[in-house]
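Here the structure is laid out as structure tokens; the discussion comes afterwards.
The complex is shown incomplete by one protein chain, all other protein chains being positioned as in the whole.
Should a chain be cited, it is by its letter among A, B and C, assigned in written order, with residues numbered from 1 in that chain.
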Amino acid sequence: MVVYVGVCGPDPAPPDVAAVAEEVGRLLAHEGAVVVCGGLGGTMEAVARGASGAGGTVVGILPGASRGQGNDFLTVAIPTGMGEMRNALVVRASDVVIAVAGEFGTLSEIAFALKTGTPVFGLRTWELSKPEREVADPIVRASDPHEAVRAALQLATS
Amino acid sequence: MVVYVGVCGPDPAPPDVAAVAEEVGRLLAHEGAVVVCGGLGGTMEAVARGASGAGGTVVGILPGASRGQGNDFLTVAIPTGMGEMRNALVVRASDVVIAVAGEFGTLSEIAFALKTGTPVFGLRTWELSKPEREVADPIVRASDPHEAVRAALQLATS
Amino acid sequence: MVVYVGVCGPDPAPPDVAAVAEEVGRLLAHEGAVVVCGGLGGTMEAVARGASGAGGTVVGILPGASRGQGNDFLTVAIPTGMGEMRNALVVRASDVVIAVAGEFGTLSEIAFALKTGTPVFGLRTWELSKPEREVADPIVRASDPHEAVRAALQLATS
Partner (left out) sequence: MVVYVGVCGPDPAPPDVAAVAEEVGRLLAHEGAVVVCGGLGGTMEAVARGASGAGGTVVGILPGASRGQGNDFLTVAIPTGMGEMRNALVVRASDVVIAVAGEFGTLSEIAFALKTGTPVFGLRTWELSKPEREVADPIVRASDPHEAVRAALQLATS
């Protein structure tokens, strides 16, 4: 069974974040996973470049109604015309999600994944807490791309 | 201009959270605001009960395809058939969002609001941080329903 | 139980179509039904004007992300940011649909309603046929607003 891994993070992405995303994409392609992302720039472009460079399949689910807005490394580009609501579709299409750093869009993908029971693995991404009480971290933290990819695929195929 | 205020929080809701939500609904109705919520139980039902009891208008945007799943206090019930993706529609329909405590669904509404530029006011809700650096709290914290409603309406009408 | 009636038709609307839509809106409001429409101009504005002028409730489900694009006669305006895909939400929110004349947008609402089992009543609207075989007309045809409204509400409450 092929595993679909959603990868999200900021756009634009600082160089160190882009490097991590590209490595995540490369490793996922090596493992035969399909990469799902939002199809635009920054982290989305970096993970797509990494995966496609390693011969992998990359699905980009785009916010606009035109395929032309997608980055150059998508195997399949899906325009939706739904705007930022497409973040939920990125998660729906994914068996697991890896979040790399990220801003509010990434947070929306993390939250939608957690709500719908899709496991989330995080590399230097959002930390979530509640006032006045302890909550277990709902994100599985990884220290580098190898650990994130290995843990994500292990869970998805178990 | 009528202000639409999205109110989100957990379902089911502990009694103290429900009491806060009901008071938020009552106050919003007094101020002539339209309450938008997810239309189901817990916080959604409490805010709807508070607002409708005070003569206000409550819009419930439902995850399923049947209006029958809505709570008893909705002025207008909108089935969507989109599942949890309807959380994004609750935010789209709101000028400002008030989050009361909450779990992952609430987090998804907070995140989608922040992503799309809709101001978020929080009552004992999620706290967000990033590793290794300081970020300004993107949620305007309030200590009680009066403060949350006053601040939310002030911003929405300014 | 309140009945929600989706009313769709062209935008812009020729004067005779607008007159029919306005009368449909007026009659629905007299019967206590909630009118659901796409919230913009033409037929959508005419039915909203008719219903709101008779004291009724009108829900406008808008394609864009801004409430400001709605016409002046909406009781509740719901921006979606989903573009033309919101046509499906207009149908989801309706117990029955009345189509008045119409172009391709109206056809999409008729089709989505028929697909999801929502009854469709038609006033001078699209006619559907298949090559090489007879199919029963899936649209209940009415000759004037009174007949359409009476038949739609009768079915919805039976």
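Methods note: contacts are C-beta pairs under 8 Å (C-beta built on N, C-alpha and C of every residue); 3 or more make two chains touch, one makes a residue touch a chain.
Just so it is clear, the structure is predicted and the values come from calculations on it, not from any experiment.
Check A:54, A:93, A:140 or A:155 against the missing chain and you find that the one touching it is A:93. Among C:3, C:19, C:111 or C:151, only C:111 touches the chain left out of the display. Chain B residues in contact with the hidden partner, per the touch definition given at the top, are 65, 81-85.
By the touch rule set out above, chain C reaches the unshown chain at residues 83-85, 87-89, 92, 101, 103-105, 107-108, 110-112, 114-116, 124-132, 138. Mapped onto chain A, contacts with the missing chain fall at residues 4, 34, 57, 59, 61, 65, 67, 75-76, 78-81, 89, 92-93, 95, 116.
The rule is simple: only the chains that are shown with their structure count from here on.
Distance from the chain B centre to the chain C centre is 29 Å, each centre being the mean of its Cα atoms. Look at where the CA atoms of chain A average out and do the same for chain C: the two points lie 40 Å apart. Contact of a single residue of chain C with at least two other chains is seen at positions 65, 81.
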